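As C-alpha cells, the structure follows; a few thoughts come after it.
What you see is the complex with one protein chain gone and the rest in place.
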Amino acid sequence: MSDHKTMTLTLIVWRQKGPSDPGKFETYAAKNITEHHSFLEMLDCVNEDMILEGKEPIVFDHDCREGICGMCSQVVNGLPHGGQDRTTVCQLHMRKFKDGDTIYIEPWRARAFPIIKDLVVDRAALDTIIQAGGYTSCHTGGVPDANSILIPKPIAEEATDAAECIGCGACVAGCPNGAAMLFTGAKVSQLAILPQGKAEAAARVTAMTTAMTECGFGNCTNHYECQASCPKGINVKFIARMNREFLKAQFA
Amino acid sequence: MQLLSSSIGRKILMAVTGQVMILFALVHLIGNTTIFGWLHGGINAYAEHLHALPPLVWAFRLFMLAAVSIHIWFGIQLTLENSGGRPKQYAVKSTQKVTFASENMIWSGLLILAFIVYHLLHFTMKLIPGTALVTDAEGTVNVLTMVVSSFQNVFVCAIYAGAMVALFLHLTHGIQSSSQTIGCSNDRTLPVIVRAGTLVALAFLVGYITIPLSIFAGFLKG
Partner (left out) sequence: MILDGKCPTGPIEKSWDKHCFDLKLVNPSNKRKYNIIMVGTGLAGGAAAASLGELGYNVQAFCYQDSPRRAHSIAAQGGINAAKNYPSDGDSILRLMYDTIKGGDFRAREADVWRLSQVSNNIIDQCVAQGVPFARDYAGYLDNRSFGGAQVSRTFYSRGLTGQQLLLGAYSALSRQIKAGTVQMYTRREMLDLVVVDGVARGITVRNLITGEIESHAADAVCLATGGYVNVFYLSTNAKGCSVTANWKAAKKGAFFANPCYTQIHPTCIPQAGEYQSKLTLMSESLRNDGRIWVPKKKEDIGKLPAQIAEADRDYYLERKYPSYGNLAPRDIASRSAKEACDAGLGVGPGGRGVYLDFADSIKRLSEDTIRERYGNLFEMYEKITDENGYKRPMRIYPAPHYCMGGLWVDYNLMSNIPGLFVLGEANFSVHGANRLGASALMQGLSDGYFVIPYTIGGYLVTVKPGAVKADHAEFKKSVEDVNASTKKLLSIKGKRTVTEFHRELGKVMWNDVGMARSKESLTDAIKKIPKIREEFWNNVKVGGTGAELNQQLENAGRVADFLEFGELLARDALHREESCGGHFRVEHQLPDGEAMRNDADFSYVGAWEFKGNDKEPELHKEPLKFETIHLAVRSYK
C-alpha cells in the first residue's frame, strides 16, 4: 500500500498552440511518480515542474477527476483513456505503468472534434446531437405522478445501462471512422426504452442521426471499437437498437 | 428519403443488399455442387434447367445487378466519407476490436467485384480466351467440359481460390455487421451471430474452393 518506489517515465505529448497550428510531439520526463498517482496527477506534477522552469504547461481538459463528468479526453498509447477497462484517464493510475515506460499522449482525433490547444478538443458537436432531440418534450410542472406509469425493473435497468454515457467522446476518438453512433445510440435507446420517451421516438431518432451526420461524424462500420473505448462500457446493442428505431421510423 | 441519404439508411441498404447476395451465393453454391453428380444429368442439366425461362433469368439478373450496384455504390460512398473521419492517425496504432477483415472491407469487396466481372466474362459470357467451348448439336455449350478444362489451369484455379479468400474475409465481418445494422442483434445474440457468421463464411470458402481444387487435383474429371 504505502510503497515508496518511484518511477521515471518518458512522455511524448502532442503540443499544438491553436486550431491552425500544425502541432508536433514534444518529449518530457515525468519524475518521482508513484503507483498511487493518477494519470492526471502525474501530468499535474510534470506541469508544475514546467511552470517553474518557465515553460508552457500542457493544456488538458479535466474537472471532476472521478470519472463521471466526461471532461478528460486523452489518447494514451493509441487508446482513448488509456485502454483500461471501464476507466476514464482521470481514474487511470500509474500502477498500470512501469518505471522507464514511454507514453504517447494525444488529443481525441476526429473530424467532428477540432483541436483547440494541446490535448483540448471542441466537443460541441455532441451537444448539437442532444439538442436535435435527446429529450422528452415535457414541460416544467404539469406532469403525472412518478408512479402513474409503471416501469418494471428490467426495463428501468436497461434504460440506465444506456443512460450511463458520460459524453466524453471516447467512442468517437476510438472509432477509426470518427463515428458517434454509440453516443447517439445510447441516448436514443434510453429514451426509446422508457415509456416517457416512446411518443417522440421516431422523430427523435431521425433528427439526432441527421444532426450526427451534419456535424461531420463518420459512418458506423461495426468495428465495436467504441464499446471497447467507452469508460462506462456502453454496449453496442444500443447501436443496433437505434438502427431498429431508425427502421421503424421509416415506416411510422 | 432517409434510406438513401442518411448514414444509417444507406448502411441498411448495404446490409440488406449484402444479405441478398449471401442468399444468392448460397443458392449458387448448391447449384455448383451438381458438378459432383447428385442431380441427374449433373451440372449440365442444372444449367439447362436454370436457363429454361429466359424472362425469369433476365429479371433475376437485373435484380441482382441492382443489389450489387447499390451495395457497391454506397460501400464506396460511405468509405470515402469515413476516410476523413479521423483526420490524423494516432502515433501508436493500437486497437482493441478492429480486425483485419473489418478494416479492409472496401478492399475485399473490390476484389470480389473484380472477380465477379472476371467470373461473368469467364463462364457466363464465355469471353476469356482459352476456355474450352464444346457445343452439342443444338449449340448448347457443355458446361462440365468448360469448367473442368478451365480449372486444370493453375492460374485460373489461383484466381478463383484467391477470390474465395476475399469473400471469406468479407463475410466474416459482413454477416454480423449486416445483422447489427438492420438492428437484429443485442448483447446476447451478437456474439452468437459473430461466430455463426464466421462459420457460414468458412462454409462458403470450403464449399466454393472444393470445386476448382478437386478438379485441379484430378479427383473430378470431365
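In this document, chain identifiers A and B correspond to the written order of the chains, with residue numbering beginning at 1 in each.
By definition in this document, contacts are C-beta pairs under 8 Å (C-beta built on N, C-alpha and C of every residue); 3 or more make two chains touch, one makes a residue touch a chain.
Remember, predicted model here, so these are calculated numbers, not experimental data.
For the chain excluded from display, the touched partners among the shown chains of the whole complex are A. Among A:15, A:93 or A:248, the one in contact with the hidden chain is A:93.
Only one residue from A:9, A:71 or A:110 touches the chain missing from this view: A:71. Checked against the full complex, the one of A:126, A:172, A:226 or A:249 touching the unshown chain is A:126. By the touch rule set out above, chain A reaches the unshown chain at residues 1-2, 18, 34-38, 41, 44-45, 48, 51-52, 54-57, 59, 61-71, 86-87, 91, 93, 95, 116-117, 120, 122-124, 126-127, 130-132, 134-141, 143-147, 149-157, 159-160, 163-164, 166-167, 190-191, 194, 196-197.
Rule of thumb we're sticking to: only the chains that are shown with their structure count from here on.
For the pair chain A and chain B, the distance between mean C-alpha positions equals 38 Å. Remark: chain B residues 2-3, 6-12, 78, 81-82, 84-99, 102-103, 105, 173, 176-177, 180-187, 190 touch chain A in the complex.
The part of chain A that touches chain B in the complex is made up of residues 12, 25, 75, 77-79, 83, 104, 106, 109-111, 174-179, 206, 209-210, 212-213, 217-225, 227-229, 235-237, 239-247, 249-250.
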